[in-house]
Structures are given as structure tokens and as C-alpha cells.
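One protein chain is absent from this view; the other protein chains keep their places.
When the chains are written out, they are named A, B and C in that same order, and each has its own residue count from 1.
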Amino acid sequence: MKKYRVGILGATGTVGQRFCRLLEDHPQFEITALAASDRSAGKPYEEACAWKLPGRIPAAVRYIVVQPIEPPLDCDIVFSSLPSSVARETEEAFARASYPVISNSSSYRMDEDVPLLIPEINGDHVGLIEKQKENRGFTKGFIVTNPNCAVMSFAPPLAALHGRFGVEEVAVTTLQAISGAGYPGVASLDITDNVFPYIAGEEPKVEIEAQKILGRLGSNGIEKADFTVSAQCFRVNVVDGHTASVRVNLRETATLEEVVEAMRTFPSLDLHSSPARFIDVTNEPSRPQPKLDRDSGQGMTVTVGRVFPDTVFDYKFVALSHNTVRGAAGGAVLNAELLISKGLI
Amino acid sequence: MKKYRVGILGATGTVGQRFCRLLEDHPQFEITALAASDRSAGKPYEEACAWKLPGRIPAAVRYIVVQPIEPPLDCDIVFSSLPSSVARETEEAFARASYPVISNSSSYRMDEDVPLLIPEINGDHVGLIEKQKENRGFTKGFIVTNPNCAVMSFAPPLAALHGRFGVEEVAVTTLQAISGAGYPGVASLDITDNVFPYIAGEEPKVEIEAQKILGRLGSNGIEKADFTVSAQCFRVNVVDGHTASVRVNLRETATLEEVVEAMRTFPSLDLHSSPARFIDVTNEPSRPQPKLDRDSGQGMTVTVGRVFPDTVFDYKFVALSHNTVRGAAGGAVLNAELLISKGLI
Amino acid sequence: MKKYRVGILGATGTVGQRFCRLLEDHPQFEITALAASDRSAGKPYEEACAWKLPGRIPAAVRYIVVQPIEPPLDCDIVFSSLPSSVARETEEAFARASYPVISNSSSYRMDEDVPLLIPEINGDHVGLIEKQKENRGFTKGFIVTNPNCAVMSFAPPLAALHGRFGVEEVAVTTLQAISGAGYPGVASLDITDNVFPYIAGEEPKVEIEAQKILGRLGSNGIEKADFTVSAQCFRVNVVDGHTASVRVNLRETATLEEVVEAMRTFPSLDLHSSPARFIDVTNEPSRPQPKLDRDSGQGMTVTVGRVFPDTVFDYKFVALSHNTVRGAAGGAVLNAELLISKGLI
Partner (left out) sequence: MKKYRVGILGATGTVGQRFCRLLEDHPQFEITALAASDRSAGKPYEEACAWKLPGRIPAAVRYIVVQPIEPPLDCDIVFSSLPSSVARETEEAFARASYPVISNSSSYRMDEDVPLLIPEINGDHVGLIEKQKENRGFTKGFIVTNPNCAVMSFAPPLAALHGRFGVEEVAVTTLQAISGAGYPGVASLDITDNVFPYIAGEEPKVEIEAQKILGRLGSNGIEKADFTVSAQCFRVNVVDGHTASVRVNLRETATLEEVVEAMRTFPSLDLHSSPARFIDVTNEPSRPQPKLDRDSGQGMTVTVGRVFPDTVFDYKFVALSHNTVRGAAGGAVLNAELLISKGLI
């Protein structure tokens, strides 16, 4: 099989490193270009990068010389994990230069003509791409995005419920991992023996992204799902894995069994990075736990547990996903696989 | 001033140790008796007790010989931090033997004739004691209790709001410290790099205690406050300090300023262990934090922050209190001080 | 290939769980019997076991009914991770009942006729088995052991140096992971925001095992290596991976390059669980680190770094290995593979 040649924007960061790891033995992609800030440009990746994932730097990228973050790059598509401060301008430049841009940044997520994709939920939203090209005068290039890592932990069970019973209101409190802030990110003095009750800009993202993800693609673009989300976001002392404490009101009556069933049977896809189960529902009282469940399905499965009727809402549950795999690099890779399967790359 | 002679039931446990520390230089109390399980009885406290608080065992208790947990004990009142499995029977035996029992256990909290006290909120509930004596045939002894440590973190701001605007619904997600489980308590393998989504028996307690605490004492006992609480309880990797993510619906309209004002001006008392401020409201975006705020007011202040209008509820906020001080031993000591001030001991 | 049928003694513990994981897809072994304490016996493994490793219980063992820890068991060989209190008697009973016993317990490690094996270092010590059978009247069964998990982190570089230059004195300070104490093991209150300076019985083990491991098998058994080891052992807040701070005096002069070369070129074996490199020497100043290096070689590689001349000793370095893989279950599995390759099973 011919492999697509991939460039990574923001290659030295935490998510950039995760891309390098995930694509190490990927049958459809090979990394041919790494781009990072001026400080890194011109150095071999192993010198430019303070590698922070278990194990050593993958051999395939170790000696690639890091380039500035601007087109052209020697590749067919680009994965972007740029900080939002530079993402907006740079990603557009790449799209304009005919690269499909698979972005993990927040810059374009809420733009009306940009798909905010979770392939198992709203793969049809790639239908926005045509309009995006027209709107923006892109010829071959375009931009697709994946959701905020905290949203990724609860949007899947929400999608399962919304499709069957209609979701009306959601209150979510997140307990987020330190890797979500990148490197150096969270100071150890801020999180050892501590909980940090504030993540800049996070609560608004968590409150708006799910409605677009679960929205319906119509002739006028995405019609957002009509539920309201309340978010309180905390950083806790966990390396990887965002946990969400979720309460939900449904539009239609549903029994506990129906609620569990809707989640458990929500289908996965048949893409290379798709997990055997998209949503794994456990009935062990002390699961999900980040340490035990984040790597489920190679980090691509969302685990749900403690599903119970609630006193104030209809139901409550706990959801967990791996924030730098499913919630970042892995989600983007799956998006790219989806685009290939649909002939859009 | 004459000092009351105090006995500690469950003296070797985490909360028992905290009692010893808090009473070290207390002007109204001196420890004269320590009682613990058969395994410890007969040994000097320093041998019986695996001391886990910073510093060494207070000199005043080091050589006290631990006694079995049964009356008589050489003291005027007893503080109890017994595990609930034995608390019910044992505390009754002490009350029947004429000891005022200031209990931190859950056994009697919801009994109709037992006060569940937070002195700043419902000190008048000591009015139940007379009836309790009648009901149970106690002559001089009686039982009063303090709330569950997680409830203690959010009941105070709730009381402030309930008194002014009426509380209708509450959704609380707790991030609880490991000291709340005693010693050895939480295994390090369960909480290092992890969140534990289950605390046995905790969610039901959190859902029922606040209504009694905020209830009104009438001629037929406590008329519970008519709001509903939803609880999801998590253990996180923090030594001391329970954090609560709270959302609340009010019966009357209130502006953000009124909400903050109601909390900020809720009065403290003038007892020895009363903090200068009962509720400290901060507007720093990243407070409260357990590490920075748990010791506020010598651990007796509840800190509230991140008070904002909510998308699903009326308001949301974060509340924090020291679980083994205000939420356990310190709360019990304050209860004893209240009883003295009211002439009930 | 015919698979050997394996029984696990102490199957529900931390190391027992690790055995189940490591043997999940092993080409030479299949688990056919699980044995644990009376409390567990009679229950299916998934009920008897509080599974603490990432992911779910392997399907192959989930429904195996746990048996009491006594022969006979339906298997060809047994792996033992029994607590030392019961290991001595029980392991002998199995050996006497004709089972090869591959033990991770400390009970027999220092017995003169029992091999203390690290296959890459002293595979020839299996020569003791014949004598052991004679001594103890075993017919087919026998006992082999693997070292203490802390010893495993520094014995390999020591072996590399001893073979080339002769080791004279060793001072080792260990920073050991919490998983080394099993479950529930270390209380979170003892290790969160803390260092624990004492591990019961550990320093003596660390001071005596290496001399036997690096000893020479002669006609009178093992002639121990003639160096002295000083040990100070600490528990630190790390899940997996023991780090050792090592200083060493050599009998012959050696340059830094020769020292590094001796470690780097120390050969691995060709057994199924052998890592590509037995000793991986890094020159990155901030490696080895437990989080980044413990899983090297699927947890079977020992990583060495910060090799420098020392002011008091000849050289100092830092060594690290995965305590529940290479230092426990993985080491035992490698021992079994060695025994098969030598025709002893």
C-alpha cells in the first residue's frame, strides 16, 4: 500500500511527540517532515526535542531536520498541534498551499465551515469541506479539527444518548490530567498534593463543542444539537487520562438498562486506529480509573462507568478517555484515516 | 479556668490523632483518657499509635495508657471517632453512662433526636438534646454529631444561600483527600497517578445530610430543608482538603453580587476554635486550592471561589474545607465549645 | 510447539497478576491452575482478584477457579510469588511433589543448593539443581529463585564490571517503587508528598544477594564473589521501577570508556523474553528515569546512566529496572525459559 507522506506542525511538543509515536508503524502514513518553532528549526529532531514519552525517540524521526512552520513542506498532508496563538494563521497558510490540514488546535473548531470530527459520531460532517473550499478559496487544501480533549471524554456517551433519547441538559465536572497542558505545562508545585480549580479557557470550550459535534449536517451547514452544557474544569495529579463526572437530563424517558444499552452498542468503525469498542461500559463500582482504563483500545476507547439514576438529573455517570491519544494525536490520526476512507485525501 | 477532662474514643486513628493535636493547648479541655481497640488497650499511647501527623506525639498524651472502648473512662466528656461499625452501640453505652458524646461518626447523624451540628449554621439544634434524653432514657449523657467531611465543604455556602434566597437543587462533585479514609486507608497503588471514582457509602451521605443541617427546629423536631442534592464523589491524590464542585438552583432571583455577599457576610461565632471568617470568598481565578487554603483559619475556615452564573443552574462555585480539621476533629471540638457556651456541658 | 502447563502460586497478588499478564500470549506456557489463600479458593479468578494492572483481567484466566495453595495442581511447573512467611514450606511441598518451582520469594534464595538466577549472568548455576535433588530427596521437582527486585536493578552492571575488572566495594542507595510492596502495600498517607526511609528486611537482602549471583559454581557449590555491599533503601512515590544510586570500587584500573563499554557489551540471551539489550547505557544527563525507561525491552532491560568517575569511589552510576517485570514475574518467566532451553524442564 502506498503510504501518505505526513508533516507534523508543532512536532516537538507533547502532542507532536505523540504523533511521532502513533505513526511509528502506521500502515497508511509515514512521517517525512517535522516543523517547529524557530528555536528548533535547523536541528535534527532528537536535538530539538525534549522527548517526554516512555522509551526513546522513534528511529524513523530521530534525524529528520526540523523545519520552520510554513509551507512548503515535503509531505502530502499535515497534522497540526500548534498552540492556538499561531494556529489560525499558519493552518490557513497550509490549506491555501493545498495541504489537507488535520488539526488538533482549537482555532477553527467552531468555524461554521470546518468539521469538528469524531468519526464514529459525525463522520458525515466532512461534507462541510466542499463549502469550506469555496468560502475560503482553497483549491485542494482544507482544514478539519478534532475536539478539545475534555470534550472527548464525554461526547461519545452523550452521542449515544442523544441519538436515542434526546439530550436536554448536561452538567460536567472534569478532572483533567497534567499532560493536557503540554510541556513544561503544569508546575509540580501547583499540582503535587493539590487540585487546581482553573484551566484557562477550558470551561467555555467544554460548554460549546458538544452541540456542534452532535449537530446535524443540513444544507445550511451544521444545525447544532439543542442542549445546554455546564462545565467546571479541574486539573488533578494524573499523568494521562481525563475523567468526567457527568449528569444528564433526557428528552425522552429511558430506563437504566436502555441508557447502558445505548452506550454499549454505539458502534465503532473499521478504520486502522478504531478500537474494538468505541464506548466500553463497565459495571465495576470503582471503574473507570485513569491508570487502569486510559490505555483501553490503545488509548482510543472511551470508558464509562458508575451509570446511575440521579436525584436532580435523570442519570449520572463517569466517563474517561486518554487525553493525548483519543483526545489529541490519536483523534487526529483517526480523522485522517476517515478522510482517506471517504476519498477526500 | 477549670478545664473539662476529655476522653477520646478511637484515639489511635487518623481523627483520634487530630483530636490529640487540636487539644494540645486548648484552654477548655485536657485529655485524661484515651480508648482504642483491644489490640491497643494496655499500651502507652506512643506505643499503641502509629503517629502520622507532622511532628512528634504531643507530650501530654504520650504516656497515657490506652483503655478499652467502654465506660467508665476517667473524663467529663468523650469525643468519638469510632468506625461506624462499632460507633452505634458504643456511643449509646457512653451516653447512657452519663457522658456527653461528641461524635464524628455517621451512626447517629440522621437520627431524628440527634443534633447534626455546624455551630455557625444550626447551633439551636442542640434543642433536640432534651427530647433525646427523654426518648432514650439518658439521664445526663447525650449524643451530638458533626457532618460528613465532604458535606462540610459545601454546607456553609449552601446555608448562606438558603437563608437568603432559598436553595432548590444542588449538584455537587467532590474531589476528596486521602486522609478522609483514615490509615492505612487508601492504597498508594490506587491513587498515585490516578483518580478513584468510588468512595463506599459516601454519595448517599452527601445527598441527605445537608437538608437536616439546614432544617428548622420546630416543636416536632427538625423540619428538613426542601432541596434535593445530587452527589458524585471522587478520591484524588491530595493529602488533606476536600474540594467540592457545586452548582445550585435558587428559589429567588439573586445577582452574582448578592450571592457572593451572602456567603461573605455569613457570620462566624465567638468560640475558642471559631475562625475569624467562617466562609472566605476569594476572587482569585485559581483558588481555592487544597494546598494553599486548607489551613485557613487553623483549618476551620471554608474557602469558596470561582463563583459564577451557570448555564444549566443558577450559579456554580468551588468550595473547600480541611477534612480532618473542620470536617472531623475540629468540627467536634467546636461542637463541644458550643455546648459549653450554652450551658449544656 | 507444545505448551507447558503453568500454575501460579499467590495468583491474586501484584506479582501473580503480572504473571497472568506476561503469560497471556506466551508461546511456551499456558496457565492452567491458579492458587491463592483460603479466602480466594473456590472463586473464579475474576471474583477472587482485585485486578490492579492496566486493562482488564486476561480472558484466559478470568474464569479459572482459584485453588488452595497445595499440591497437586493441574500443571507441569509452578511459578511462585508467595509471601515469604508461607513460601518456605509450600514451595518445598511442591518440589517434593515433583513440580519444578520457579520462585520469586526470598525464602530459598540464599540456600546453598538453590540457584539464585539471572540467566544472562549466571545461567550455569542451574548446575546446583542436581545436588539440590540429592540433598532434599526430591525426585523430579526442584526450586530455582530470582533475586530481590532492588538487587535486580544494579546486579547486571555490577556483573559487567566484576567480570572485567573485579568489584571490591559497592555502596548502593535505592529509590524503590510502591508496587514493590504489593497490594494494598504502601498506604498513600505514607508516600504522598513523602519519602519513606525504611523497607522492612530490604537492606540485608540487598547486601548479600549480589555476591551469590556473581559467584562461581565450583565442585563445592557457589563460591561467592568477594566484594562488600552497603545498602540504604528508600521508598519513593513512583508506581513501577526501582532506581539505584551506585558507587563502586574496582580491583583493576579501568577508564570511564572501558567501564561503559563493559556494561554496554554485556550480552543478552536468545530466550523468548530476553530483551534486545540486557543493559542499556545512556549518556543523556537526565536518564534513566522510571517513567521513561522502566518499560524498555518490555520491562526486561536494565538501564544505566550517569556513569562518572567518583571522588570517593572509582565510579558512580544510576541503574534502573522494572521491579515487577524484570525484578519479579518477568525474571521468573525468563528463568523458566532458561530451564527449558537447558532441558531441565
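Keep this in mind: a residue touches a chain if its C-beta (ideal position, glycine included) is under 8 Å from a C-beta of that chain, and two chains touch if they have at least 3 such contacts.
Bear in mind the structure is a predicted one, so any value in this text is a computation, not a measurement.
Only one of C:Ser98, C:Gln232 or C:Ser268 touches the chain withheld from this view, namely C:Gln232.
From the options A:Val239, A:Leu269 or A:Leu344, the residue with contact to the chain not on display is A:Val239.
When the missing chain is restored to the complex, the residue among A:Asp190, A:Asp280 or A:Asp293 that touches it is A:Asp190. Contact with the chain not shown here comes from a single listed residue; of C:Ile129, C:Leu175, C:Ala210 or C:Ala225, that residue is C:Leu175. The chain not displayed touches chain A at residues 14, 52, 178-179, 183-193, 237-239. Mapped onto chain B, contacts with the missing chain fall at residues 51-55, 192-193, 239, 291-296.
Although one chain is hidden here, its contacts on chain C can still be listed: residues 169-171, 173, 175, 190, 192-198, 207, 228-230, 232, 234, 236-239, 243, 245, 247, 285-292, 305-306, 310-313, 316, 318.
The definition used in the following text is that only the chains that are shown with their structure count from here on.
Chain centres here are means of the Cα atoms, and by that rule the chain farthest away from chain C is B. In the Cα superposition of chain A onto chain B, the rotation angle, rounded to steps of 5, is 180 degrees. Rounded to whole angstrom, the centroid-to-centroid distance between chain A and chain B, based on C-alpha atoms, equals 42 Å.
Note on chain placement: the centre of chain B and the centre of chain C lie 47 Å apart, centres being C-alpha means. Multi-chain contact residues of chain A (touching two or more other chains) are listed as 192-193, 239, 291-292.
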